[in-house]
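Can you read through this structure? Questions will come right after.
A single protein chain has been omitted; all remaining protein chains appear in their positions.
By letter and in written order, the chains are A and B; residue numbering begins at 1 in each of them.
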Amino acid sequence: MQWETVIGLEVHAQLATNSKIFSGASTAFGSEPNTQACPIDLGMPGVLPVLNQGAVEMAVRFGLAIDADIAGQSVFARKNYFYPDLPKGYQISQYELPVIGQGQLVIELDDGATKTVGITRAHLEEDAGKSLHEDFHGMTGVDLNRAGTPLLEIVSEPDMRSPREAVAYAKKLRTVVRYLGICDGNMQEGSLRVDVNVSVRPAGQAAFGTRAEIKNVNSFRFLEKAIEFEVERQREIIEDGGTVEQETRLYDPDRGETRSMRTKEEANDYRYFPDPDLLPLEVDTSFIERVRAGLPELPDDKKARFVSDYGLPAYDAGVLTAARELADYYEAVVTAAGGEAKLAANWVMSELGGVLNERGLDITESPVAAEDLGGLIRRIEDQTISGKIAKEVFAAMVAGEGSADAIIEARGLKQITDTSAIEAMIDEVLANNPGQVEQYRNGKTKVLGWFVGQVMKASRGKANPDQVNQLLRDRLDG
Amino acid sequence: MHEQTIAEMSRALAAGEVSSVELTRGLLARIERPELAGNSFITVTAEQALAEAEAADRARAAGQAGPLTGVPIAHKDIFCTNDVRTSCGSHMLDRFVAPYDATVVERLRAAGCVMLGKTNMDEFAMGSSNETSWYGPVENPWDRSRVPGGSSGGSAAAVAARLAPGATGTDTGGSIRQPAALCGITGLKPTYGRVSRYGMVAFASSLDQGGPMARTAEDCALLLDGMAGFDPRDSTSIERDVDDCAGALDSYPLAGMRVGRPAEYFGDGMAAEVREAVDAATQQLAELGAEIVDISLPHTELSIPAYYVVAPAEASSNLSRYDGVRFGHRCAEPSDVLDLYERSRAEGFGDEVKRRIMVGTYALSAGYYDAYYLKAQQIRQLISDDFRKAFSDVDLILGPTSPTTAFPLGERADDPVAMYLSDVYTIAANLAGLPALSMPAGFADGLPVGVQLIGDHFSEGRLLAAAHGYQQATDWHRQAPPGID
Partner (left out) sequence: MSLSTDEVRKIARLARLAVDEEEVTTYARELSSILDLVDRMNAVDTAGVTPMAHPQHATQRLRPDAVTEPDDRDRYQRNAPAVERGLYLVPRVVE
């Protein structure tokens, strides 16, 4: 039987505010335990929440970026359950009326085609703290620094049909939130957390199969693997005549499998009700327009502009706009290089990309400043150096030896374009290799390449290769 | 000296006839006498009070005194006080010391009030008799075998026994007004959002409101002016200038005021002697020029069932934070987290609190939410609409505060439903968020009877002025319980 996979994602994005969603405590990552938990985050008696405007603006930014309905009025509700890292015994979230309604995201598939994935809703809520299970005499330690950090929970429609599509969606979502500056997108630190709903159904069947929700998928690779495993698991169950249970499963990256999180506890009953400590959130047109005015250029728009303005192939434009910092870097290189857009793209993607990759660096940590890389490209363009010499200069730049001009000067790498100087080298090479000259003149013109190599070698790479080529032909044919 | 009202103390302090230290010493000495205190205080902060009194006297000497500078008062033990235990009448918080002040405490301190201590109350403000307190019941100064009412029973008894000229209280379903009525004092529940809830231990967030308790309307006005106003730390606090209630006491004359008398507040449930006193008060107001208008609040009877869904539902969630992890009672040697929660909470909470948590949990649980919680919110709307209609015609609404006078200790302790039914006249104002006060209006068999005045939103000034007008013409509020010196 042919099976179809149905996938939907619930992504929790930690919003990059300075302070928490309902308190004035800091949201900085990595501080000493409980040093960023104020009485409101600790749920102490009598304290009250007041909503952070920054969190609302970021939610609206996201809403505008996915072309969503933004609710004029939305409501905060309490989700009641007991857990040591949930100080109040309830999480303030949005339930029936979320701030962001229906929207969509366009993703690019492996074959270059695009697909629109629906986003059901996105709502604001507070994060919980963390339980540390290292040994405290057999006890668990609770750190509430993270409690109250604003989260935007982004729920997709069950629109994805393969693990690759799910990964493409998650990657695109990450790109968008990072462009918007609302989330750093760090999956390892948990700034971006992905839960995935997976089900299978016979191809052609309209009704969805029973889904499992998989948690703890903290990289794109694990996302793909977790879905692949889960699809296989469900298919086997059904093919063996069993039924898939609706449940929450945990991905175990060490074993590459998902396992049930089922406990002896009775089914959760969250007893949602509107939080009486908070009033309905109103987002009016002027608020929305103010946020809209501050929106950056979004990845799809930037990519289109890179194709039309810089004449880049769609692939290059896609790579260079995958992160806003990379796109900014690239554009700075183009400016410094005096408009050599395609050459700049090649250098950023292959030479610089290789170095960053090798050293595990982010574009913001590039050892070569965009202006300096642009300066190097300018020297290739004005023929001060050849492309080959440029690689040597670039390596020196990476090693911290200074700007392209300084390195070219210090190492005497300036290209030789003086015709008489090149001719003198050609004459010497021809005089030393009469046999090859003979071959050429007998019609074996392939040796021209060999001669070019010899002349370049004699110039220690500095002669202009085009000139060498032309002058050699003139001499041999003349 | 202890017979003086806040206004009188304020004038005496201003005239240099007495110092705050003298007042404070005198009142602390009374609080120390068990036969006077009747368990109305949970914590007495003598040392701190004297330090504050000295500071108040210095401020006055430096010419920096307001009307409340140096006036000693007590706080209900539901208001968090920095570095002083805040128990909320519960074993759960017996050792809880808040690292912050409630806004009400902060403001009254800034206004120069001296804190004498923290008063007894029903546990987590759940009760109408002060009998659910973990620290034991409070005696009614008028008859020590009877309850003072609740939940602000300690504050009411302390004011009635002249241990403090004024105190703070909170009112979720009548917890300021009913004990004020049963102890023969004046108490005001302001418009919801008038007084900040920050630092006030939450019972039912959409109903809770702090307010003043004192012997006279004038004193309540002085205290309200000191505690009310917008607070950015409370999202439900109203961003609106506070009226000068003390300065407006003569701005709303009773002559010509239209006072509504709802038929539903004068039905069978009320004791005959209470009816007599309320009728007499109505008559007196008419003689003072008020126009008495018969009105109807048709959904009054539904306020009790709606309240006993909304309040427990919110409470069940508000009290989830008491889990034995970050503060509060923790059971001995919990075997696992579930055991930690279940035993800490079962040991830390008393019976009434647990009952309400159970009712609220049930009302919010899957399958019952619509039938209980949503239905109650709809009824709340109907009750609110009743008042809106009424206030298009009248300035104030008058009725009894409590269907009976103070009842004997223990009489209703084993019958929660009977206790709940006694809140019938006070609950509706909380559901609608309206200001309401209770003032002394006579006696029945030697026990005080209170009359309730309910106003439209933000009409505290008018309410207090009306009560002040009545008190200018009567002396019920000047009567002192026997045997308090």
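Assume a contact is a pair of C-beta atoms (placed from the backbone, for glycine too) under 8 Å apart; a residue touches a chain by one contact, two chains touch by 3 or more.
What you see is a predicted model; the values in this text were computed from it and never measured.
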(message) Just to verify: which one of B:198, B:341 or B:391 makes contact with the chain not shown?
(response) B:341
(message) Considering the complete complex, identify which of B:195, B:359, B:453 or B:467 is in touch with the unshown chain.
(response) B:359
(request) Consider the whole complex, including the chain that is not shown, and state which of A:33, A:101 or A:118 touches that chain. (result) A:33
(request) Write down which of A:127, A:143, A:165 or A:316 is the residue touching the left-out chain. (result) A:143
(request) Write the list of chain B residues that the hidden chain touches. (result) 95-97, 99, 192-193, 206-207, 232, 235-236, 238-239, 299, 301-302, 304-306, 308-309, 316, 320, 323-328, 330, 334-343, 345-346, 349, 354-355, 357-359, 361-363, 365, 372, 374-382, 384, 416-417, 420-421, 431-434
(request) Write the list of chain A residues that the hidden chain touches. (result) 17-19, 23-26, 32-40, 42, 44, 50-56, 73, 75-76, 82, 84, 131-133, 136, 138-144, 266, 269, 271, 274, 276, 278-282
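Keep in mind that, in the parts below, only the chains that are shown with their structure count from here on.
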(request) Provide the C-alpha centroid distance between chain A and chain B, rounded to the nearest whole angstrom. (result) 57
(request) State the interface residues of chain A toward chain B in the complex, per the touch definition above. (result) 39, 42-51, 78, 80, 82, 84, 87-90, 142, 144, 269, 271-273, 275-279
(request) Within their complex, state which residues of chain B touch chain A. (result) 79-80, 86, 88, 93, 96, 98-100, 102, 197-202, 204-206, 232-236, 313-314, 316-317, 319-321, 323, 325-327, 337, 341, 361, 364-366, 369, 373
